[in-house]
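And then subunit A:
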Amino acid sequence: MSGDVKTDSGLEKILRSGQFAVTGECGPPRGADPDVIREKCKLLKGKADAFNITDNQTSVVRMSSIASAVIMMQEGMEPVMQMVCRDRNRIAIQSDILGGAALGVKNMLCLSGDHQKFGDHPQAKNVFDLDSMQLIQTVRLMRDEGKFLSGEEIKKAPKLFVGAAENPFADPFEIRAPRLAKKVKAGAEFIQTQCIFNMKRFRQWMKDVVDRGLHEKVFILGGVTPFKSFGMARYMAKNVPGMDVPDELLARMKDTPKEKQAEEGIKIAVETIQELKEIKGIAGVHIMAIEWEEKVGEIAEKAGLLPRPSV
Partner candidate 1 sequence: MAGSDFEPTIVAFCCHYCAYGAADLAGSMRLQYPANIRIIRLPCSGKVTPIFLLRAFEKGADGVYVAGCMEGDCHFILGNLVAKPRVIYAKRLIAEVGLEPERLEMFNMSAAMGPKFADVAREFTERIRQLGPSPLNKKFQNKKDQAA
Partner candidate 2 sequence: MVIGERKPFEEILKTLEGHKKILVLGCGGCVTVCLTGGDDAVRVLSSQLKMSRDKDGNPLEIIEKTVERQCDPEYVEEIHDIVPDVEAVLSLACGAGVQYVAERYAKTPAYPALDTTFVGGSVKEGYYVERCQTCGQCKLAYTGGICPIARCSKSLLNGPCGGSTGGKCEISPEVDCAWQLIIDRLRYLDQMDRYEELADIADWSKNRDGGPRKMIREDFQR
């Protein structure tokens, strides 16, 4: 797996060189002001190797992932362009892949996308022409074989490092490792997992993954999200589908005085990263500090992940 680097992605180089990678996340604004992204970039620069730009996350309309990625690149950082299948058919998907690559995007994360029911336009028509696995297959076909889904040749193939997400905590649990195997088979080169709070369950999943030898075929980055408060922890536990927050962790946040909860949340995140570093098959972490970008550096620092290597 450490073999040949296939793209100009810095993230890929770091992962293939065997170094522990760090990715972050940056949500585009609900408006046309590029400075919002620039401000977030200032907080994040140098704190991770690459940063996901979400694509109309939770089905709420935001500035496009491609445009935001370009602004981030202007700030000298490496974006991971997220793309969901909810809003585009295969024509738009392939077109946006070409467009992103032409503008200099080097990484892409393939997602199905949250159902629009949760968003600000629940009456929208969803697309789901492809699903996330088929999106992975599509980018790999375009990159490696230089072909569109139609079979026709691409004049200049897009060179993107291809990732996907996986939620080890969703049901049915028994197919969670087989599902990762499918994503690997489809062509995913790196995986960012859902936020890990239930370490026991995560270890079980990683064991299944390692038993199947999947960690040798794909780079797995463990998802880490710091709680800002007990309220947020409780919200994630109760209201976010596919999120597994164990009671002990909730109790720990609840028992912390309000003014210390943010600090405790960061402490938990750092502990999680330290545990992840020791788990066989983990190639890095993905820190998702939702609307709390200023803390990514602190978490990375405390977890001993800084400074980031230059590539």
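If you want to know what made the cut, all candidates are chains of the complex that A comes from, given by their letters.
Basically, contacts are C-beta pairs under 8 Å (C-beta built on N, C-alpha and C of every residue); 3 or more make two chains touch, one makes a residue touch a chain; residues count from 1.
Owing to the predicted nature of the structure, the values given are computational and were not obtained by experimental measurement.
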Result, touching chain for subunit A in the complex among 1 or 2: 2
Complex contacts: residues of subunit A adjacent to candidate 2: 85-86, 90, 112-115, 117-118, 126, 128-134, 137-138, 149, 165-167, 170-172, 174-175, 178-179, 181-182, 185-186, 194, 241-242
